[in-house]
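Quick notes on the structure that follows.
With one protein chain withheld, the remaining protein chains of the complex are depicted in position.
Chain IDs A and B follow the sequence of writing; residue 1 opens each chain.
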Amino acid sequence: MITRIREDIQAALRQDPAARNWLEVILTYPGVHAVWGYRIAHFLWKIKLKLFARIYSNWIRAVTGIEIHPAAKIGRRFFIDHGMGVVIGATAVVGDDVMIYHDVTLGARGIGSGKRHPTIGNNVVIGAGARVLGDIKVGEGAKISANMVVTKEVPAKTMVDSSEFFAI
Amino acid sequence: MITRIREDIQAALRQDPAARNWLEVILTYPGVHAVWGYRIAHFLWKIKLKLFARIYSNWIRAVTGIEIHPAAKIGRRFFIDHGMGVVIGATAVVGDDVMIYHDVTLGARGIGSGKRHPTIGNNVVIGAGARVLGDIKVGEGAKISANMVVTKEVPAKTMVDSSEFFAI
Partner (left out) sequence: MITRIREDIQAALRQDPAARNWLEVILTYPGVHAVWGYRIAHFLWKIKLKLFARIYSNWIRAVTGIEIHPAAKIGRRFFIDHGMGVVIGATAVVGDDVMIYHDVTLGARGIGSGKRHPTIGNNVVIGAGARVLGDIKVGEGAKISANMVVTKEVPAKTMVDSSEFFAI
């Protein structure tokens, strides 16, 4: 547990150039607080304290602006920068060393049952405001730019971007 | 009043596959809390306690991340899923059985007066991050995809989408 907490702090220090030291990360990183909160909520969920897990998650959301369903499966060294508006659904799966920015959605398309949220590979980076929707795979090392809407498989080591969609 | 509260809970249970029971919705759905908060604020606004309505709305926003102007007119069984970042302007009108996701804006275009926010028909669904701007009508049963920017009338039962705007 201590190892995981140390890893989470190190991920923040490595990936945010504005992070100055451990104490600053521990005290002032809502993305780090949300991941710790998720790890506790996920544990509560697994031992069948589901309602309590949801209440706790919702409290973490109110404080951090980050909503991670306690049933989601999230890997090691997950770093959420800024984080306000992030939503991660109940059947989402996130690999190791993933980094996402604020306002990213790992969501569903319409109403279904079963696995309906994405599976994100290791080392993926997802930019602010991107929506990754449906039970799709985002391959290892892929990058998704800000505000993209992704509803199809993303192969490993590709960039989802659009240089055309604005004009001056 | 009790009927309305029951309806709001039923709407959440019907439209979110992750919702497990009444108690969970009552305790952990910020979208439901925000709609109840709006109904109280709207009542305060109508009896001319406008400043108090605004203060109360702002407090609901701080807790839920959802900002609904107390002067907006909102129909029955309105369901906001997740909800962080939703903004609904003072002259917006929302029909019955509408569902919106987090970070949806029903906003204005620039600075004007009079009716400057959209009118949303019954049974409309609006995806995360979509911005519906100006005094336009979104027809009954229309669907607006995530991150769309809509500034023109949307006919009934149409889908506002773009399959081109991202490329891998």
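Here is the rule we go by: a contact is a pair of C-beta atoms (placed from the backbone, for glycine too) under 8 Å apart; a residue touches a chain by one contact, two chains touch by 3 or more.
Note that the structure is a prediction, hence the values are computed from the model and not measured.
Visitor: Pick out which of B:G75, B:G107 or B:G141 touches the chain that's been left out of the picture.
Guide: Per the contact definition at the top, the residue touching the missing chain is B:G107.
Visitor: Pick out the residues on chain B that sit against the missing chain.
Guide: Counting only chain B, the missing chain is touched by 50-51, 54-55, 57-58, 61-62, 65, 67, 69, 71, 84-85, 87, 89-90, 103, 105, 107-108, 111-113, 116, 129, 131, 133, 147-150, 154-155, 158-162, 164-165.
Visitor: Under the stated touch rule, tell me which residues of chain A contact the chain that is not displayed.
Guide: 15-18, 20, 23-24, 27-28, 30, 63-65, 82, 84-85, 101-103, 127-129, 145-147, 162, 165-168
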